[in-house]
Structure formats: structure tokens, C-alpha cells
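Only one protein chain is missing from this complex, and each of the others stays in its spot.
Presenting chain A:
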Amino acid sequence: MNPYFLEYAIVGIAGLIFGAALERGRMCFVLATNNIIMAKDTKILEGILWAFGISVLAFGIIESLGIVPIQAAVAGVFPSGWYDLVGALLFGFGIGLCGACMSGLIFRAGSGFTQNWMQLFGILVGTIFFAFLIFPLTNFLYWILHTVPWLALKGGLYDYMPHEWFGNAIWGPFVVALIFGGFFWALGLYLTKKRFAKISKERGEQYKEPIISWNMLKFKDAFSPRLGGLLFAVVAVIVFLTSYFTVHKAAYMGVTTPYGSFDAYILAPFINLFTTVGHYKASFLPKISSNWFQIVPVAIPMTLLVIATFAGATTTAILGGEFKWRVPKRKIMFLQNFIGGILTGVGARIALGCNIGTLWSGFLMFSWAGLLFLPTLVLGMYLALKFQQAIW
């Protein structure tokens, strides 16, 4: 069988599972953050911590056992730098305004929330804005290639913590995975235990939530956060292994660049995206591409993953009796979501990815991207929540 066909087929199935996990597990970073700030509730965060913890540990084992050789894993690692901090702040504020992160958007739009379709439209516009204005005007590629904070100092291009810390030791990825993945999973387990204890105390009886139940499998009940998190991890592992064993390129989860692919598909009949149409650059910087579309491949398996994720989320919303076209009574919410979507798109492009591609996959890559992205992402979401509490 053609390895590319096989890769696309498996990634498509993984996307359906990812969509189900998102929609049924309510896996949204904005929802998790808002619930913590407004009500000190950690339920959604627990699912995200399970996803991060299990997947990071799994990737460490896969690389240390040589199932995917370190060289292949490193080939897919993004660079990281100041742009992660700046992009995450804009991105965090944008998703906060829309009430949905890049992955939460998929399950909300897939459940029929029209304001999140407007967010998606804003993301497409924001990506074009980045591609033709911010990218050439700031000579963005130069910064990506020349501001990698750690490994670049040693003459390398990408950040790969196991190599930085332990050289070529085969156990390096596992130790780094144990530090980060172990921390995330332990924190998730602790928060779940603490929440159960609190509810038990309030109700005066032992409280527990099953990880999985028949009603969850029949889509009657929402998934437990732990099941949602587990499925997230399974999908990331499937995508990583599939891409390596089919086309020998280890791919990490990402949903931002596919939105750029959608832009390319829409714009391609009208303008030539791939030739130099104007060149802006500071004179002291080297000549580079004139728009972002010139440096990214348009046909990538992750684009199919995003489409399949939409399909998976819509299917489970229908099966769960929750699909409905929802139009906000206050039409100004469309404007808020459009503006939020533009910030989401621009921020995600500046940070080279979103809460999936840069934050989660950053940890899966054992790069600094996830750590750099996290603090300003949370700050952006916090500011957006406070802003909305003030104006509405």
C-alpha cells in the first residue's frame, strides 16, 4: 500500500477519535482556566494534565527504546524563542475573548456554535494578515532561525532538552519525560483526589467518578476528564508512530498550520501565493521569503486531521443529542469572536503554533517551546476573562 495513503488514512481515523475526545471530554484550555479562576474548579484541567502527562511519558519511552530514533524525533522539533512569549499572549487573549482555544473551537463549532465559526473566520483572516504583513515586515524567518535560545548557542538549530542535558545518552528522552510528564500526571492525580475529597465532604458520602462507563460509550454522558486526556495521549502517539513508520518523518500534533492550509486553498485560485509579490526587509537582515505561505507545505496530514476532528466532534455531538445550530442573542458576540479570532490566528502564527502545536507538542518534542508558551498564554486568558467581566 502507498505509505502516504496509509499515513493519511490512519491520521484521519486519529482525527475522528481526537474530535470525540474534545467534544465528549469538553477539553478546552479556556474552559479549564476560567473554571479555576472563577470557581477554583480543576475538573477540566485534570483531563489536560492527564493528556500531557501520559503522552509525554509515552514519547519518552518511544524515543528511549529507539522505536522512533532520536534523529527522526528531532527532525520534527520546532525552534523556540521570544516569539513564543509574544504569540502566546496575543493568542491567549484572543481565545479568551472567544471562550474557546484552538482545539476547544473545533468541538464548539462542531456542536453548532455559530460564534465559533466566526472565530474560525477571524483565524483565517488573522493568518493572512500575519502571512502578508507581519511575516515580511518583521523579517520573521530571520528571528525564527537566529534566536533559538539554548541549543543555538552550541551551534545547533533546535531545542531538544535530552540532548542539551544528557548528550547522546539513549535514556535522555525518558528522564526528561519523567520530569515533565511525571509532574503533569502526578499533579492531575493529586487534583482529582483533592476534588473528590472536597465533594465527598460536602455530600457526606464517598464520591468517585468512573474513568469510563457505558453511558459515556453510548455518548449519553460526557467523558470523564481522565478518559478525554487518555484519548488525547493515544491520538498523539498514533500520529507520531504512523508518520514515522509510513513516510519516515515523525509528526507532532498541530492544528494551526492546517488553518493556514485552508487559507491557501481559498486564496490560491486568486493570487499566486508562492512567488515574491513585494519584498519588505530591514536592510541589515538577509533576504528571505516575502510571505509565510512560501515556507510551509500546503498538503500536510495534519490538515486532514483537523477536518476529521471537526467530523468526529460533530458526530459525537449529534449522537449525544447536543448538536444544534446556536446563534447568540447578542449579535455583538459575532464581532467579539471575529476580533478574538484574528488575535488567535496572529498569535498562533507568531508562536509557531497554538495550545496544541506549540504548548502540548512543545512538551512532546522535549523543546523549550511549551515552557515559554505557557506563562503568557495563561496571562492572556486571565486578562481576557477580566476584560469580559468588566464589560459584560
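Assume a residue touches a chain if its C-beta (ideal position, glycine included) is under 8 Å from a C-beta of that chain, and two chains touch if they have at least 3 such contacts; residues count from 1.
In this section, contacts and distances are computed from a predicted model.
S.K.: Can you pick, from "Grasp-with-spasm system SPASM domain peptide maturase", "ABC transporter ATP-binding protein", "Sulfurtransferase TusA family protein" or "ATP synthase subunit alpha", the UniProt name of the chain not shown?
M.R.: The correct option from "Grasp-with-spasm system SPASM domain peptide maturase", "ABC transporter ATP-binding protein", "Sulfurtransferase TusA family protein" or "ATP synthase subunit alpha" is "Sulfurtransferase TusA family protein", the UniProt name of the unshown chain.
S.K.: In the complete assembly, which of A:11, A:30 or A:131 touches the absent chain?
M.R.: A:30
S.K.: Sort through A:108, A:163 or A:226 and give me the one touching the missing partner chain.
M.R.: In the complete complex, the chain left out is touched by residue A:108.
S.K.: Just checking the interface: what residues of chain A touch the absent partner chain?
M.R.: These residues touch the chain not displayed: 26, 28, 30-31, 34-35, 38-41, 43-44, 98-100, 108, 111-116, 202-203, 222, 317, 321-324, 326-330, 333, 385, 388-389, 392.
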